[in-house]
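The complex is shown incomplete by one protein chain, all other protein chains being positioned as in the whole.
Lettered A, B and C in written order, each chain numbered from 1.
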């Protein structure tokens, strides 16, 4: 998924006509001072770190400024901060507005109903999970007719808006809906949505674009999110790769089988450190690449659990043996394999020839892997 | 309906990304010369009268120019022409392109299937009604998923396009579809759609916007089409009013009843001159306005045929009597009435008091109206 | 069995507080219709003609078990109103509103259909089954309970024709005004089978107009499937052909859509064709007389 920084989310908001405070991005303290001095960002203003994690206010990543010098100082204080693991490189400066109330509004997918769902609460400005269920309204919207009038009225009512403020809500709802559908979002969230006089303003913007739609959105190719460097490499190669805090590397094919393998390892006291899902590949080169990637994560031992279906066991075995040749002697690690299914015999034979033993049952092979990694965690 | 002139249609085409020849509108011969001299419109170019009627080529409303002076001369020759009743006030100058083939492409509504339908033919450049049915492909498109890949391929095939030209067709199809839906069109037509090298270019543009959607399109409020001045007044007042070439004015309520009234009049040798459909009004003022409008059309006699349902007979009678008072003595005309239905008795009584007789049957009242207008036509 | 409405029909009037909504709520009540609820956003808790008003159709259905809607809301909001009715589980909606953009109606039609719903209209007078229920605006006085089914694209002309039939002492089972818009929820082809299978209908009167080809499609259906006698009239022989849809529209209809093609198709399908509205009651009376002799 592609999480957009607040300022990028707000660029999209602007494209869809969502009212926003006057604001501008700054990358240096001088820029921050200049933007407030020349009126691009009216004073008083708020200076916000452009990081993806929440809780910026409490975390010192948001400051206020009444003068260009204060804006410079605030920017200088925030830039370069390490906020929840992310280094602050960009700031968003925005006019500070007189806020009467803070509301919550978002749209995401309801998997069960299989429609987008609008979520609204009159209790905005805090994390929505902490809001009482009774204070939240959920409005599923059918994708064919799209957002209907009665659905908009339900939300306005839930937000306690009437008269001009209810009318001011309309463009927000339309924009949220259009943005969600046309930009292939999996989440569009405004929190807080601020009541300012008779109007409404989006103070924050959280937009997540779905990964699978990236072929339609080359504009996000450059945006990286919170993947580790190895995860980034894996992504480029089309391999599902997640780093955990344990020491056993797990290579399996298919998300379900990978998860089941972790379940078994954990049950017998093992501590999975990386998991890598080969998916349905039948290309030995991809197996080799995956294995070399695993080597770079420096596992204590690797447990290979393959059930050959689309993927053939001999393909995996070949790719694996090729990869082992490329790993330098001193970086090698013990390998426990379990390969079953399509071309099982051929695969086992190839591994045996390379000195790798394949154990047929999941239970025993998992226990062997834990032993190879130095015993229980 | 709002018929857009070619250049306005092309403005919409441009908005939706349809490739067009380089061009510009001119309103004087000097402008035409200047546009070609400064390269805004590359030479050689075509100079086209911006009128709504078809057959401009044969009718001398399209000329070609190789130099700015020729462009000036062509513009001077076309501007001010009276083309099929329309005075030429605007020209579109466009670069003349080397055309390999002319195709036809449109989208309109299929009332029976209740979906938009794309119509394509490899025989473009002529009126589509004259093209053989077998040379035309019709592709209905469901409004929910919209235009699908296989539908696009069917059209490309029907147009005899393959390779780069088929790929060039894609943006035309997408644009036509989007424009049709988003701009509330009832017709979007490109004829001819020209094959130029490996690409495609829209040489003409015909766009008709649906009247009922005008509340969503204030941008067309200023555009008048081929209504007569009285028809224009009627439209502003929300009265359906059509001028024919006969002498009997017909006022009825409801399109069906109005048409049935014309059928009967014609059957007995009458010649309807204006018909006016009051619709479902129950406002006596609207009846008065309608009647005064009828008076301005100077009918020989007027036949009023009302069946009171939503409209009450006494309301119509009151409105009518008020109107008669406002028509000067010398402009009066004989009036034959037939009013039936809701509050029939009260209505007949009001008319009788004003000296107007109501005849209960359609046949006899129609014959009386014909007699009042001076007998059979 | 009846056609679409009966004594169990429970109507919610969308736009009940508007002038038309209020007037026709009263008229429906006088006809005997169970008008159980009205909807106008922001007017919940009030009453119109003794009918409780709700903010939403969902609330109305929850409280009153309404199962049909009569929609009077202005054209710009009609699509929303219909979607609201469908989402609230209402499967029959009569849309009286006129001037709804056909692009809106395309969405209304296909969405309703996908949920198993039926729309009558838009721009239509609605349905009436004398003695049972009326959903819409056809004047009460024209009806008489009986066994003639009426399907019409017109409004006022329908009133005139039904009235003429009643004046001949002949009553109606159900009358449906389909509406004259380019896209209607229910066409002749959709309505004919309901009357063909309705044990309370002995003969069918079909009233069409020039334009479109729904009469031709209806004629084809009659030819193949309808066993009951049909009397048909087409208005507009003497009217100038409409210019809607221009050239491309002509391609779709290709030599259909005129009064002549419609009358010829209906006649070929075995319908008795009236040349004028006032001939319909006579033709109907003749058929009824023959049926009574049997």
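FYI, contacts are C-beta pairs under 8 Å (C-beta built on N, C-alpha and C of every residue); 3 or more make two chains touch, one makes a residue touch a chain.
Predicted model, so just to flag it, every value in this text is computed and none were measured.
Chemist: What are the shown chains in contact with the chain that isn't displayed?
Modeler: It touches the following shown chains in the full complex: A, B, C.
Chemist: Using the touch definition from the top, which of A:102, A:210 or A:322 touches the missing chain?
Modeler: A:210
Chemist: Touching the absent chain in the whole complex: find that residue among A:30, A:127 or A:326.
Modeler: Result: among the candidates, A:127 touches the missing chain.
Chemist: Out of A:264, A:335 or A:369, which residue would touch the omitted chain in the full complex?
Modeler: Of the listed residues, the one touching the omitted chain is A:264.
Chemist: In the complete complex, the non-displayed chain touches which residues of chain B?
Modeler: 142, 144-145, 148-150, 153-154
Chemist: Residue-wise, where is chain C in contact with the chain that is not depicted?
Modeler: For chain C, the residues touching the absent chain are 110, 113-114.
Chemist: Tell me where the left-out chain touches chain A, residue by residue.
Modeler: These residues touch the chain not displayed: 1, 106-112, 114-117, 119, 127-129, 133, 136, 138, 142-144, 181, 184, 186-187, 189, 206, 208, 210, 212-213, 215-216, 242, 244, 252-257, 259-260, 262-267, 272, 275, 279-280, 307-311, 340-342, 361-363.
As a working rule, only the chains that are shown with their structure count from here on.
Chemist: What is the distance in Å between the mean C-alpha positions of chain B and chain C?
Modeler: 28
Chemist: Can you pull out the residues of chain C that are in contact with at least two other chains?
Modeler: Counting only residues that touch two or more other chains, chain C contributes 107, 110.
Chemist: Could you tell me which residues belong to chain A and also touch two or more other chains?
Modeler: In chain A, the residues touching two or more other chains are 144.
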